[in-house]
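With one protein chain removed, the remaining protein chains of the complex are shown where they sit.
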Amino acid sequence: MNRKALFPGSFDPFTKGHEAIVHKSLTLFDEVIIGIGFNASKTYYFPIEKRIEHIKSLFKNTPGVRVLTYSKLTVEFAKENNAFHIIRGLRDGKDFDYEKSIALMNKDLNEQIETVFLLTDNIYGAINSTIVREIHKNEGGIEKFVTNSHLL
Amino acid sequence: MNRKALFPGSFDPFTKGHEAIVHKSLTLFDEVIIGIGFNASKTYYFPIEKRIEHIKSLFKNTPGVRVLTYSKLTVEFAKENNAFHIIRGLRDGKDFDYEKSIALMNKDLNEQIETVFLLTDNIYGAINSTIVREIHKNEGGIEKFVTNSHLL
Amino acid sequence: MNRKALFPGSFDPFTKGHEAIVHKSLTLFDEVIIGIGFNASKTYYFPIEKRIEHIKSLFKNTPGVRVLTYSKLTVEFAKENNAFHIIRGLRDGKDFDYEKSIALMNKDLNEQIETVFLLTDNIYGAINSTIVREIHKNEGGIEKFVTNSHLL
Amino acid sequence: MNRKALFPGSFDPFTKGHEAIVHKSLTLFDEVIIGIGFNASKTYYFPIEKRIEHIKSLFKNTPGVRVLTYSKLTVEFAKENNAFHIIRGLRDGKDFDYEKSIALMNKDLNEQIETVFLLTDNIYGAINSTIVREIHKNEGGIEKFVTNSHLL
Amino acid sequence: MNRKALFPGSFDPFTKGHEAIVHKSLTLFDEVIIGIGFNASKTYYFPIEKRIEHIKSLFKNTPGVRVLTYSKLTVEFAKENNAFHIIRGLRDGKDFDYEKSIALMNKDLNEQIETVFLLTDNIYGAINSTIVREIHKNEGGIEKFVTNSHLL
Partner (left out) sequence: MNRKALFPGSFDPFTKGHEAIVHKSLTLFDEVIIGIGFNASKTYYFPIEKRIEHIKSLFKNTPGVRVLTYSKLTVEFAKENNAFHIIRGLRDGKDFDYEKSIALMNKDLNEQIETVFLLTDNIYGAINSTIVREIHKNEGGIEKFVTNSHLL
């Protein structure tokens, strides 16, 4: 059985925490699609081209990982790609309460699609794209939190 | 004793979860005012006229429910309408921590006004106006989450 | 309409926080039954007779309050007494996650019975029967947390 | 690749919520071991023989599920059985905070072993072995929460 | 040893809850710097000059308190001022999950800097700058939540 999963997010930017989740997912799935959600009405901090290039560079030698962008409902993008599992990383109880709402809505929209939660390892537990952007805005270095951050 | 309550919100949109809370409230109160808070400086997704029309359609045959809009402090609107209880639905612990802050502030502003929390039933637990808007923006169908959604 | 509610608990002991919840409930219900759950296989700290006597003393001049004991399922005791609402006080998000599980199970057992949550006011927010017992065991005074504590 | 996972617990009793987690796990793993943890110093409500018999009956026609008991560290039992993923169901943020501690300790004890969290579906969200035992003790029916509950 | 701490925030506005945290901090530290973070790309509700003037007025007779503004990373501002502890007030579990992420990131950026959490006292527990702004926008009085609110 070929098991395929979607790891969706805006990845603005893609942190070491996200990176670890992808590596963990590869022990569960044969193929992991990193889906960069793109919403015309939203403002992003790092340009989409940079984010794609950055994420691709991180997995160029990792078989089983594909990087795609999408601008439709996550469940529809998942289904189109025959990915019946959605992967989400969790850091704390507050995270979970939020992710649970989305996972249940996704299930209501397409009951074939299941969300799988993996733990953001303790060492990456503090990494949070919002705070990374804040550090970058304030001209702090983000290389501790983002691999190959010079590509962004 | 005539017991009257206010169920305030922006209801952008009014979901099946909100609908169930109103029906539960009618076992506790003789009259339930659905108060659509309107704030000139905020941007809403569904136009206010549509939201009023939609909510009114849902309760046109339900005695004891009124639909009003307001643009002042919730506690003042409640008092003006002789509603001494405010109703809020709860889904999870995160929700409660947020609602608790508001309930306590409201009590500080007018100590006669008490907040009553009802459980958003499991079957509607995932419904969340924010996510419903997101689905609508991405052209997904929202009829599973909103009764008579064609009115919006 | 005569609205009756059950406020169940082991009340070991009945704190000022519980007391405030009963007074708030009387603005919603015509009758509030304080139901002291008694389970033969559990060990209690304060004897049941003391707890009954203590709670009765607190409401002897408050019309609409009855104090009863029961040793069956809470929903069955509620139904037997024609009380279709169960009252619970909430202090924080952790409380809510726990109470929610019980409320949903109760609803599964009898769908006519709804749980109503009221906020344990900030001034009583720290009161917790477990900690009150701990203070009592360590010979600390509990009169700040329990009205008429000499009756226990 | 043959993917094997361990679903550990005391399952006292094994609820419809647990049952749904096993079925979800089978979309991720080729084999799921239901591991009934047995600790000589603990007291259980339902006898171990009944629990084994009950769980086996539920999966007798489901290929890929094995039911075993163990009385050592969960990570050691997992390793012995070549199961490198541990499955846990989550209902709310409080659950997650607890499960996270155990998952991180397990990872410290054996870094090859990863915990995978699946959502306890809304319809089973209220099911909790502790409450089910409480209902059973009070002579309430548990058949709504436990399939084939007569076997217990 | 001269112990110095930074209490950072946007303080839009500085509430009685913040005020109490500063007084508690003075039992731990010889000097407390109230650092008003200023970010050119953000919009604030109360003008920065008003906020500075307001906070200074509150502590004009309290030795050991200084009021400064900054527009760089909090950890860098702390270090520049030889403040090796950052103070944060906590109200509930949701607050903590958020503050924890920031504290851990700050520690990653500068491991000499430790965050100290103090409890926002129950009496101020409901005060929240966001809700205070909302009340002010709706022309409600904020003097219960903000000392000398006429200065804003």
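Read from first to last, the chains carry the letters A, B, C, D and E; within each, the first residue is number 1.
Everything that follows uses one rule, which is that a contact is a pair of C-beta atoms (placed from the backbone, for glycine too) under 8 Å apart; a residue touches a chain by one contact, two chains touch by 3 or more.
Computed from a predicted structure; not experimentally measured.
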For the chain not depicted, the shown chains it touches: A, C, D, E
Per the touch definition above, residue among E:S10, E:N39, E:T115 or E:N148 touching the missing chain: E:T115
Options A:K16, A:H54, A:K94 or A:K107, residue touching the unrepresented chain: A:K94
Residue among E:F7, E:F96 or E:Y124 touching the omitted chain: E:F96
Footprint left on subunit A by the chain that the document does not show: 92-94, 122-123, 125-126
For subunit E, residues in touch with the removed chain: 1, 3, 24, 27-28, 30, 84-85, 90, 92-97, 100, 103-104, 107, 114-119, 121-122
Sites on subunit D contacted by the missing partner chain, in the whole complex: 39, 41, 71-73, 75-76, 93-94, 97-98, 100-105, 107-109
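One rule holds in what follows: only the chains that are shown with their structure count from here on.
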Chain whose average C-alpha position is farthest from subunit D's own: E
More contacts between chains, A-D or A-B: A-D
Taking each chain's C-alpha mean as its centre, the one farthest from subunit C: A
Whole-Å separation of chain centres (CA-atom averages), subunit B against subunit C: 29
Separation of mean Cα positions, subunit D and subunit C [Å, integer]: 33
Sites on subunit E at which at least two other chains make contact: 92-94, 125-126
Touch-based graph of the chains, sorted into line, ring, star, complete or other: other
Contact pairs between chains, per stated definition: A-B, A-D, A-E, B-C, B-D, B-E, C-D, C-E
